[in-house]
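Only one protein chain is missing from this complex, and each of the others stays in its spot.
By written order: A, B and C. Residues from 1 in each chain.
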């Protein structure tokens, strides 16, 4: 039996115009590829076309190596932003944590269940607390304590370490430190966070306390890209849970943990399967 | 067969202390009443006890008329705020509308289905548009156009009309005018509103446009008491609906209508069944 | 300004193979059409390809009348089942009711809000009860009382009336009569029903009583195509609502009404927008 070459995944955006799908699907057909997923979207003001198309590489007569070059003329013709990913290439993910373990544990469990096509070469923390979890999972754990004074220096070391490990995605799994603009720019659209509220409600610290005091009847969690404005990056996924007057702040924290876990896990899945395109302050998540 | 006297509903709050339930349940037992609902709540800081208890009046040896006086000594002993309502007395509800009909239609349909123990003696609007709906339902429709100049004068007329009609509750069913502090104080804790966002997100105007631009993945609606701070009153009920990047602002408006209808309808139900106690910025909704 | 010709909507299924999207998108491109929606699906056993594609007809150089003939060669090449619908052509819908009005009212309200691209030329019932609702909406109301003896005869009259009115879709809006196999065959895949349970649980009569007695914690409603096996047709849409031990059967009926309304309304929307393809016992609903 021949090697399984997996799928190619094209993410493609350009100004809307006639003939885009025709051109791209023709390209795939001529190469001998069978499309197994195609979804497109034109945004509300009709200016921004986006596409996700997946085809099988087994019978495809352009190799993964040559594909980028072969496709480039089409992309140029449409003035597109684009990239091609391969299902057989694992996304290299670094997880940042502080003291809470629930998001980390959830990701690791799914990682071992092979729910994600990812590798986790390292975990970074500003605290030593979760070292033993990393060890039990045989993943290197790097502690960088952060203070006002050493922040720039420590972040520089973290960036170097991430680059050394060829990290594609940084996941802030309840990491309780605000990243500097320099760090964020170094990993543009490559950092996702879980915020423990239904954004845009309750930005900043202690959202469960804020939620309790405001007396909302539903709490939420939000996974979003990290940008320089705190809790303002494009939203990837949200979910909610009903609460009542009986729930104390501690109950919200407990119930919220379940939301945080599930919402971050879904966002990571969308990233790992290359389903997300950022369109300004919004995301397109192809399902 | 004897007359059905329905139920008495006691809503009771006081500083928490021993013996409250014992005293009140003893009072009901001695009168020959059978408790059919009892739920209590002590809030997080343990200071505020609240209770809803319902008992049948058929065999009760204190009449509805005498009940207030008979119960008063117990209330005094506990320094309580309290009221007793009767399931056979219909809440008198005035509905305020502008041009959108969906919340009004929803309430009227449930009203005719006898889902609520209410009467609707009148509908008030700042526009003539929904007159025909009122007429089809045989409900008087009063138009008070509002401008900066005449607002105080028109509201005074509205208040007079509401008092004349012995209105217990004002329901703002997508009424597109901010009520003045004078109006709000005249009906303290007697005005409920539907806001077309998941509060505290997207206060003020055009929340669906705000939601679209922020790129949220879930929209919501919130029914709350009206207080002098816009969209800041105690929340009674909320619900949400998942959206995607495919939804335009018009789709949000359309989907949101369903949320607004259902959330306001539930809040009105809680009011009509005397299930709500306001505890500062929060509500206790006994279910 | 020129006439708005709206969109063409192609629903297309065939055995899966390479080149389908390329061929169809090329056809649209050559005609001068701009694709505004394209989604495809290949089912689990990889045998059944299905596609929904929508393009604007304004600049398209093949007229709506000629389109069927022009597209036929492509369909033949792929041995496809297919049809082309036009967004400007309203689906002609007949609503069947008995005594409950909630599903009918819901559809009529959305109809008047222009949520659907449909016409409702008539309402058919086995009871006279909802005549006044039909009249208030200026829709002819035909009563066909059904008994064991006259069922075949009455259904024949109904079928004739539906054909006379060129009905595309029959919506059973809590119609409390089982249709005969003859009727169902006359409108293959053109009859949708709302069943007041979460199928496959609680088929047949009195599902809320069944749900109460089984003690489920969640109730549901299901809209499905009507086939000859009762409550066994392909499911279009389902939704659920949480209940508790406090809910009596009457509460389930009341809560369930809201589910039935919303689920049937959504299913009708999917039909009106030509989003559904039947794949054996399952449906593909392109969203």
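Side notes on the structure shown:
Quick note on the criterion: contacts are C-beta pairs under 8 Å (C-beta built on N, C-alpha and C of every residue); 3 or more make two chains touch, one makes a residue touch a chain.
Note that the coordinates shown come from a computational prediction; the quantities given were computed from them, not determined experimentally.
Here is the thing to keep in mind: the chain we left out touches A, B, C in the whole complex. When the missing chain is restored to the complex, the residue among C:16, C:106 or C:237 that touches it is C:237.
From the options A:88, A:115, A:129 or A:232, the residue with contact to the chain not on display is A:115. Chain A residues in contact with the hidden partner, per the touch definition given at the top, are 102, 105, 109, 113, 115, 136, 244, 246, 254, 257-258, 262, 287. Taking the complete complex into account, residues 41, 43-44, 198-202, 212-218, 220, 234-240, 244-246, 248-249, 279, 281-285, 287 of chain C touch the chain not shown.
Think of the hidden chain as still there; on chain B it touches residues 16-22, 25-26, 28-29, 32-40, 42.
The rule is short, and it goes like this: only the chains that are shown with their structure count from here on.
Chain contact topology: the protein chains form a complete graph, every chain touching every other one. Of all residue numbers seen at the chain A-chain C contact, over half occur in both copies; the interface is built from largely matching residues. Remark: chain A and chain B have CA centroids separated by 42 Å (rounded to whole angstrom). Between the CA-based centres of chain A and chain C the separation comes to 37 Å, rounded to the whole angstrom. For chain B, the set of residues touching two or more other chains reads 244, 246, 287.
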